[in-house]
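Only one protein chain is missing; all other protein chains are in place.
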Amino acid sequence: MVEIISIKTHGQGLYEITERVRQLLVASGVKEGLCSLLIQHTSASLTIQENADPSAQHDLENWLNRLVPEGDAIYTHVFEGRDDMPAHIKAALTATTLSLPVKGGQILLGTWQGIFCWEHRHGSQLRQIAVHIG
Amino acid sequence: MVEIISIKTHGQGLYEITERVRQLLVASGVKEGLCSLLIQHTSASLTIQENADPSAQHDLENWLNRLVPEGDAIYTHVFEGRDDMPAHIKAALTATTLSLPVKGGQILLGTWQGIFCWEHRHGSQLRQIAVHIG
Partner (left out) sequence: MVEIISIKTHGQGLYEITERVRQLLVASGVKEGLCSLLIQHTSASLTIQENADPSAQHDLENWLNRLVPEGDAIYTHVFEGRDDMPAHIKAALTATTLSLPVKGGQILLGTWQGIFCWEHRHGSQLRQIAVHIG
């Protein structure tokens, strides 16, 4: 089964999609197999991170913003906005695709793991994630 | 087939699991397909790196420790220890899942490639990696 998850983002940060992926898995009827995700954008990415404590996500965001700041004199690709080139770099440093083993009808995430869409731009965006379950 | 590889780590560094994954592949009987890995933790990660010369792994570890130091004033997520937030960031910058084509009963790694569990914390940890072969 291949489906698209659409998610509306409103600025930088981690948006959890674990439950959305689980719903697709249930709908697929697959009990054992692989669930693969591809985010169809180059200024947002995917990550598996701690879903328990928001402070971890907050620090992750701040740290990456400091590593890849806006307004860096090295950028020549600037006509799509100050946040565009940093977003491409952040996407390259994190994940665009994920592969998740499934057993007993469950995605085998660890206890504290959640699946997140990581928005790297400031404005509202409609992000699409292609999901293959087989 | 979905199995869990458990590995005991004792401090930061790269722990090779190539042989463990190969053993699962042999047990599965799969000759052509895909072998997918997910590490079930957010303070350790997966990487495919050079397995021939330990100095490359040593430099990789030192470089990443310098990029993501402990005690950074930017961190607010500190109650799980000084090495916890850096570990989450390192996990985000490296890989949590891997997908490896299989042919002729072999994982198609390059000559110098090994699969590693990358431990980002100091203490001893039991790390689990879910492996799907199909």
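Letters are used for the chains, namely A and B, taken in the order the chains are written, and counting of residues starts over at 1 for each.
Note that a residue touches a chain if its C-beta (ideal position, glycine included) is under 8 Å from a C-beta of that chain, and two chains touch if they have at least 3 such contacts.
As the structure is a computational prediction, the values presented were derived from the model and not from experiment.
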Omitted-chain contact residue, chosen from A:Leu25, A:Ile48 or A:Val131: A:Val131
Hidden partner interface residues of chain A, rising order: 2, 4, 34, 36-42, 67-68, 72, 74-77, 85, 88-89, 91-93, 95-99, 128, 130-132, 134
Chain B residues touching the omitted chain (full complex): 32-34, 36, 47-50, 53, 55-56, 58-60, 62-64, 66-67, 93-95, 97-103, 108-113
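Methods note: only the chains that are shown with their structure count from here on.
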Chain A and chain B: spacing of chain centres that average the CA atoms, whole Å: 20
